[in-house]
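Omission of a single protein chain aside, the complex is shown with its protein chains in their original locations.
Letters A and B name the chains as they come in the text, with residue numbers starting at 1 for each one.
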Amino acid sequence: MRKNWFSALALAGAMAFANGASAQTIELAVDGSPAGLDPHIVTAFNSVQIVSGTIYESLTMIDKDLRTVPGLAESWQISPDNLTYTFRLRGGVTFHDGKPAEAADVVASLKRVMSSAIASPLASRLASVADATAPDARTVVVTLKEPTAPLLTALASIAVVPRGFEADKDGLQRAPMGTGPFKFKEWQPNGFIALEKNAGYWDKAKPRVDGVKFNIVPESATRQVGLTSGQYQILPNIDAATALQLRGRPNVRLVDTLELAYTLIGMNVSKPPFDNPKVREALNYALNRQEIVQAALFGAGVPGGSLSPALKDWAVDVASFPCFRHDPAKAQALLREAGITAPIAITLLVLPRQDIRDIAQVVQQQLNRAGFRVELRIPEIGQFVQDWRNSNFDAFASTNAGSTDPDDYYYRTFRTGGSTNVFKYSNPELDALLDSGRRETAMPARKAAYDRAQAILACEGPAATLTYGQLYTATRNNVQGFDIIANRSLMSLSNVVLGR
Amino acid sequence: MSRNFLVTRIVDLAIVLIGVSMLTFLMIRLVPGDAVAIMLGANAEVTVERMNELRARLGLDQPIPVQYAQWLGNALRGDFGNSLWTGKPVVQEIAVHLPPTLQLAGLSLLLGAGLAVPLGVAMARLRGGWRETALQIASVVGLTVPSFWLGIMMILALTSFAPELQLLGYVPFTEDPAGNVARLLLPAIALALPILANLARLVRSAMLDALAQDYVRTARAKGVSERSVLFKHALRNALIPFVTSVGIMTGYLLGGAIVVEQVFAIPGLGRLILGAISERNYPLLQTAILLVTSGFVLVNFAVDLLYAIIDPRVRLEADQ
Partner (left out) sequence: MNAQRNKLVTFAGGLTALLIVAALLAPLIAPYDPLAQNVIQRLKGPNALHWLGTDQFGRDTFSRILYGMRASLAISGGAVGAALIVGGAIGLAAAFYRGWIERVLMRAMDVLFAFPVILLAIAIIAILGPGAITTAIAIAVVYTPIFARLLRGPALSIVESDYVLAARSIGASDLRIALLHVLPNLASIVLVQTSLLLSAAILVEASLSFLGLGTQPPTPSLGTMLSEGRNFLMLSAWNSVFAGLGILILSFALNLLGDALRDALDPRLRRAA
């Protein structure tokens, strides 16, 4: 009791010293309401950016240079056979209700993600985990069925929640509780989500503000006005068109980085015309990716292959793939080889998001000049998800999220029967490469497998990857300490402070 | 008012409300797309078992008439179900979103009606010639200007001329009364213009009618002030068309709010309904739409009754 009283006093003194004024809350404006805040159930990006690294932490984390670094685990050891990982947890970590965060909570979280009762979309990331145990309060042992190179990266996406939610799917949706620098305060649907400082955070230097508030503002122009007027201090993760409009405004600063997510034209290979590899190749030649970058991304981005150029250790330069050169004549020649003479009519299912709609309109023009006749179908989001999931399309224009490990780009999306392989693509050679990329732990062997995979996917694959955009965050000038991270994490909010 | 008239109207009202609830239920279920698939999101990894399990848990595996009967039974007992996404009672969700919309509609109506009287009087005073025509044209512009466009133009003006003004979003009245009204002002103006134009025209023609009456002319000749003409005769004359147009305006305001709330980031019913449609959040959508439509039906019912009180001919016709 006395100790609490003392530390509260010390903290109050420190705070008064730090800013000498009233409570500081960072106001952010984001475009959509999350479906819920349970980090194991809702994996949509507009939910993840609010909870990940702010409310929740994981054993490992991805830093701003995209390296996998210690999170709640301060260190780990890997057995020589690569089948046992032993994590040593940080001391003095508590959940927002004050209870200590122990090894048993970590184990419960991993099992919660793997359990069929919760049926988490993240489960496949732990598919190779055989068991997890807690020999003591600060040690977690994870045993694997087979060596798994991306495990440490994958663990960065598995939030640690308190034990007791193993069969509870609703408890964390509205009242999230983790170990992070901010704790959940209030959610006014369609209005805002407010987080407040976690005074008991293990890193005593953080957070440096008293709270963050995510205002939900659907209209882009309204968010911009809110930033220029100083009503909001941060517009996180905005696209090039928005950034361009904020550039040069008084008191506004832009930071940027290259996206991990890519835009693509996905093709249904289970039916004509895209069951024919030549038609897929023709589509690639018909595309002018440089023009797409200029027209739809306002020049802020690069054409890219199936891995983000931000992953410098992995990505192969697309200039080495012939089909990334715009060549409509070659496209038409390929279509003739495929026995197609009249323009092929295809319907393009388009994700209803402004940048994708823009890209689709540019792509439509390009393809129509090279032997295709494209009709756009832009349903509202509910219908899009339905059609996308059921492979109810000739081709679709959309965006796919990325990660820091190639396995996350490829395994679920391109492997036969993969959970997001809506193309219905199946290629035994690629499957073998993806399996070995997952199993091999030595970098050269993995690199060889993924180099070959990139070549296979480049011209005849089921996805014509288009662009990697530049990702921006706009802040007021007085926002200090914010780092933009390509995976869109806002964990650096704990380091942000408002200057004068 | 005869009892017969009242009974007929109330029976009709009940029939319409039940019809509305059935039509809403049917329409919502006819919307293609599956709440479960959408809930799990694009680009997420899911299994068929997970989707079926979720579907059963939400009762979506039953036939539609069964679902309706269940819903109606529960609704009559005051249980409107829980939101599919948040698990909270839909009544709670709606209660949170109702005040901003009511405030917005109320403020628009207040602005429109309040300014309509002086404007209408001014318009009545300007008679004949090009000025009258210009006013008529201006009032038609007011009637037809798209509120969402006006909203965007106001935001544009705000960024260009007063970039420091913080007038967007929403704060509850209980937290910051002045801020609350200030922030609702722009969207309310965007919504109020057609109402203003409409009501000002009513006041104008009522004023003209009143001024044309012999006894008013006599009164004026005797030196009765224009103010008294306005309050004693013109406004009373304007009351009947005003009352009848309130019903139409309620519908307009509820519909217009859907688009304007989107533009001005106001967490109201319109946003709730649009969001619930794209989420296929059936229980929430059902209750929210039912609330809006019943509100509209009840306002029109009240208008009918009022109208019958003011104008006895209506009653006679209905009684026949």
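Just so it is clear, contacts are C-beta pairs under 8 Å (C-beta built on N, C-alpha and C of every residue); 3 or more make two chains touch, one makes a residue touch a chain.
Just so it is clear, the model here is predicted, and its values are computed rather than measured.
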Partner chains on view for the chain not depicted: A, B
Hidden partner chain, touching residue among B:W71, B:W85, B:Y282 or B:F296: B:F296
Given A:E74, A:D131, A:E291 or A:D483, the one touching the chain that is not displayed: A:E291
Residue among A:N284, A:Q383, A:T404 or A:S494 that touches the chain left out of view: A:Q383
Among A:A194, A:A221, A:A401 or A:A453, the residue in touch with the chain that has been omitted: A:A221
Residue of B:G19, B:P118 or B:P177 in touch with the missing chain, whole complex considered: B:G19
Hidden partner chain, residues of subunit A it touches: 219-221, 224, 241-242, 244-246, 291, 294-295, 352, 354, 357-358, 360-362, 364-365, 376-380, 383
Touching residues (missing chain, whole complex) on subunit B: 12, 15-16, 19-20, 23, 27-28, 30-32, 128-129, 132-133, 136-137, 140-141, 143-146, 148-149, 152-153, 155-156, 159, 205, 209, 241, 251-252, 254-256, 258-259, 262, 273-274, 277, 289, 292-294, 296-297, 300
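Throughout what follows, only the chains that are shown with their structure count from here on.
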Cα-centroid distance, subunit A relative to subunit B, in whole angstrom: 40
Interfacial residue positions of subunit B with respect to subunit A in the complex: 31-34, 37-47, 49-50, 53, 85-88, 93, 96-97, 152, 155-156, 158-159, 163-170, 262-265, 267-268, 271-272, 275, 277-280
Residues of subunit A touching subunit B in the complex: 33, 35-36, 42-44, 116, 119, 121-124, 170, 173-174, 188-191, 215-219, 221-222, 224-226, 228-231, 249-250, 351, 380-386, 388-389, 398, 400-401, 412, 419-420
